[in-house]
Structures are given as structure tokens and as C-alpha cells.
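All protein chains of the complex are present and in place, except for one that has been dropped.
Right, subunit A next:
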Amino acid sequence: MTVGGATLVDGIALRVKAGEMVAIVGPNGAGKSTLLRMLSGDLRPTKGRIELKQRDIHLYAPRLLAHHRAMLSQHVNVTFPFTVEEIVHMGAGDVGRAAAQRLVDAALTEVDLANFSHRQLPTLSGGEQQRAHFARVLVQLACGEEQHGPGLLLLDEPTSSLDMRHQIDLVETAKRRAQNGTAVIAVLHDLNLAMRFADRIVLLHRGKLAVDGGRSEAITAETIRRIFEVDVKIDYTDQGVPFLLPQTMRPAGAPAA
């Protein structure tokens, strides 16, 4: 599994292996979503290339590409009154009816929406809608993986509208996929979630790759101060998982407004 190349966001070389969970973090406007949209094949880089399974991503027909990579966007606005189940079914392609139904039911249970399957999507809260779309993406991923083996799962700020419990649920679900061989790349804002679950953290800053490495290499108090302009304290849980605690709103020494 190769996802690599130089990109419009400028000089970013990334190689993501199957079974790896990568978190892309960075301040607003760092180019995280642009990078993800390029990795999905949605945007074409002006220079450089994106390869998926040793093949240029733009050589895939849309339908085949959807078998190899699934992507959850940040905001999806549905105007027509589709039910949750109908939305999740949209992820199913090229599998039998019974198999599709099985995958849909499993995904709905996984995102904790099994009782909502017949509700109309536009009547749900933002977080519930986001989970329904995540279920749809999981079905798409599962359909593709049944035919072509492990694929690529892209998540663009998947937790932005979720409550704490469902944030953890979602990231854990993605983590399970990674453990089964899927390559997962997620844009995350919550550095603590990123450090807790990602195998690798890619830190973007002004369209460039600032840091790329394991959680303890990537996230240091010094890096955070430099890139996010926030003073943080890094501590460790009893299990040795690092977590961040913001200290002040402004970098130390900055003049008060």
C-alpha cells in the first residue's frame, strides 16, 4: 500500500502502509483537508502524484476507486428525506442484496444507530448524521475489502460534531479497521485522540510537512508551542499514554492585547 508523492500543499512525501493508522494534525488552514482531498483522488495535484496500491490514483475509474478507498467528508448536507438505512445502503455497491443488508445492519450497530435506521436523516442531530455517514463509509469499505482486500479509509475531522463517547467510539472503530489491515488516514483536531489512537502523527504547518513520526516524537511541548502557539504540558496516564494540557491561551512572553 503506497500513498505518496509531492503535492500542491507543497513538498509532502508520505507513505502509508496497510494496517497503519495515521493522524494528520495541524492548525486551521494548514492544508490538512486539501491533502486529504488529494489523497482521495478528489483533487488532482498540480505537481507530483498520488499512488494507491502502486498505481496512480487518477487511473482508477470512480467505481473501482470506491472499492479501494472510502472517505468520510466533514460536512454532508442531505436535502431529501432519505432514511438512515437508505443513506447507509448507498455505501453498498456490487455485492448481493443479502450481503449488503448484513453489512448495513452491522455498520449501524457499530455506530450506535441501530434504532434510528428508519428515521429520516435530515431530522437527526448533526452528530447522529455524522455517525450515519460514517456507517455508510464503513459499508463502502467493507464491500471493497470483500473483493479486493484491505483498502484505504480517509476521515476528514470525523469527530467534529460528536460527543465525547461517540468520538472515542468512532476512533476506536477506525482503529479496529487498521488492526484488520486497512490503512487509515484521519484529519483530527483533538491531539489527545490522535496521540491515543494513531500509530503515527503527521503534523502540517502552512502547507508543509512539519513533523512525521510516532506520537512521542511528533508531539512535544516545543513543537506545539512553535506550530499552534499554545503552551502545553505533556503528561502520561497510568498506561503510559501521553496527553496534553494547554497551559495558557498565548505563548509565553507574548504581549497581552
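One rule holds in what follows: a contact is a pair of C-beta atoms (placed from the backbone, for glycine too) under 8 Å apart; a residue touches a chain by one contact, two chains touch by 3 or more; residues count from 1.
We adopt the following convention: contacts and distances are computed from a predicted model.
Of the names listed as "Cell division ATP-binding protein FtsE", "Heme exporter protein C", "Iron ABC transporter permease" or "Putative tricarboxylic transport membrane protein", the one that matches the UniProt record for the absent chain is "Iron ABC transporter permease". The residue from A:Ala30, A:Met71 or A:Leu108 that touches the chain not shown here is A:Met71. Residue-wise, the contact with the chain that is not shown comes from A:Met90, picked out of A:Leu59, A:Met90 or A:Met164. The set of subunit A residues touching the chain not shown comprises 37, 40-42, 61-67, 70-71, 73, 76-83, 85-87, 89-91, 93, 97, 100-101, 117-120, 133, 136, 140.
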